[in-house]
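Then we have subunit A:
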Amino acid sequence: MSTIVFRNLSKGFSGVKAVDGLNLTIGEGEFVTLLGPSGCGKTTTLRCLSGLEDPDGGEILVDGSPVFSSERRVNLPPGDRKLGLVFQNYALWPHMNVGQNIGFGLRRRNLARGELERRVGEILCAVGLAGMEARYPHELSGGQQQRVAVARMVVAEPRIFLFDEPLSNLDAKLRMKLRSEIKRLHLDLRATTVYVTHDQVEAMALSDRIVVMKDGRIQQAGTPHEVYHFPANLFVADFMGNPQSNFLEAAPEESGGRRWAVIRGGEGLRVPMEGAPSLEDGCPLVVNVRPEDVAIRRGDGLDAVRFRVFTTQPMGSEILVHLKGAGGRLELLGKIPEEQGLDLRPEMDVSVRLQRGNLYEAAGGRLLASFGS
Partner candidate 1 sequence: MSKKPFSLVSVLLLLAVTVFAGGAKEPSAAKAAPTQPAALAPETEDWEAIAKAAQAEGKVVIYSLSSRIFDAVKTFNAQYPGITVEASDMTGPDQVEKLTREQAAGVYNVDVLNIASGPTVVNELLPKGLLKNYVPQVLVDGKASKDVIPQAFREPALVHSLEAKVVFYNFETYPQPPVDSLWDLTRPEWMGRVQMKDPMSTEENMNLLQTIVQKADLMAAAYKEEFGEDIKLSPGIKNAGYEFILRLVRNKLVLVTSDGTASKAVGTAGQKNPPLTFAVASSKIRDNAGGQKLAIAWNLKPKVGIVKENYLLMANKAPHPNAARLLIRWMLGDAKGGAGMVPWYVEGQWASRSDVPPVGSVGLGDLGKYTWSIDYPYVFKEGLAVRDFWLGL
Partner candidate 2 sequence: MADRLVLGRLFRRPERAWGAGLIAVLVVLVVIPLAIIAVDTFRFDESGPRMVPGAVPGQWTPFYWIRVLAGGFARSIFYEPALHSLLVALGMTVVSLGLGSILAWLAVRSDLPWKGFFSTVLIIPYIVPSWTVALAWITVFKSARFGGTPGLLNYLLGVDVPEWVAYGPLPMIIALGVHYVPYTFVLVRGVLANVDSRLEESAELLGAGRFEVLRRITLPMALPAIGSAFILTFSKGLGEFATQAFLGLPLRYYTLSTRIYSALNNRIFGEGYVMTLILILSTALMVWMNQAMQGTRKRFVTMEGKGSRKKPVALRGWRWPVTVLVSLFVLLFVFLPLLLLAWQSLMRVDGRYGLDNLTLHYWFGDSNPVLAAGQPGIFRSPTVWAAIRNSLLLAAVTAAVSGAVGLLLGYSVVRNRGRPSSRILEGLSFAPYMIPGIAFSGIFLTMFARRWGPIPSLYGTFALLALTCITKYLPYSSSSGIAAVHQIDGSLEEVGMIHGIGWMRRFTGIVMPLARSGILSAVLLTFITTMRALDVVVLLVTPKTVLMTSMIFRYQSQDFTQHAYAVMLVIVFLVLACQGILNRLGGKMEL
């Protein structure tokens, strides 16, 4: 299995930079997801890696040798890079049946007659489509077609597996199922995988590392845990929220020998600010707290502050609670497990504590400090 290095990769379309000076290293056997909104450059990066796009500048090294290098004037055609790619729309050839689709990549290897059929049969078993060699793509369901696409990639034994939003065309249930199968595939084969998606849940479920991108640049590259709990900037924090995160305006304050970030309009609601670089007084901050990290009690009893329940939305095992501050200017979203049994109703008074979260510079969005456990 192979390593991948991107050095200063750039690619523009009609004057717009789709990928802007990207630097990334992917280790052997790693499952890395490129995550971001549309237009962030993730698909372009993938296509540059595969050779389907020609970058404007930079280098791409696979296993230490360049497949693309603008200084050394190297640009291997896609077929020579030994990569596999599964497309969003499966890209199965409609005029060939399943067996021919899968066998296509093996044709050039001059295998013995029966060997090709054997391998095709094997891989079909592996993806749960045994015996379907003679079927045509239009006779298969979406999920089956996607499995054939995966089989086609795997059977050719590429160095690197590439996926370009493969599950976006499927319905929710099927998506879950196939997601699990892709994960299992990775665990079994341990292939270096680069996966592109805009779905952060998917990214977190599958990846060893997530690379969050925006406007052609990497915002953060880290494990799912890191990216979720310690987003490097406001954009990442917002993007990773599920469903939605709390972003509260705050300002720094010194009190009792410690530094605090005081929530504006929060009537005393504040969080400790430790380990942050020195800041000017009054420098605007943003406090990011995930809904599940908001502790709620009826009446008084917690840190501060009176909030009033605006709505509660039961979601099965959890309840989403929408709170509004006394002054009416502050809003909070909380998520509590159902069995907490608080029996909250609209217009009730509650008190909250922000248990865990991150502090960001309002201008620029840089992560300053974290608080809580």
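A word on the picks: all candidates are chains of the complex that A comes from, given by their letters.
Going forward, a residue touches a chain if its C-beta (ideal position, glycine included) is under 8 Å from a C-beta of that chain, and two chains touch if they have at least 3 such contacts; residues count from 1.
What you see is a predicted model, and the numbers here were worked out from it, not measured in a lab.
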This complex places subunit A in touch with one candidate of 1 or 2, number 2
Partner candidate 2, residues of subunit A touching it in the complex:
13, 43, 50-54, 77-81, 83-85, 87-89, 91, 93-95, 104-105, 108, 138, 152, 156, 164
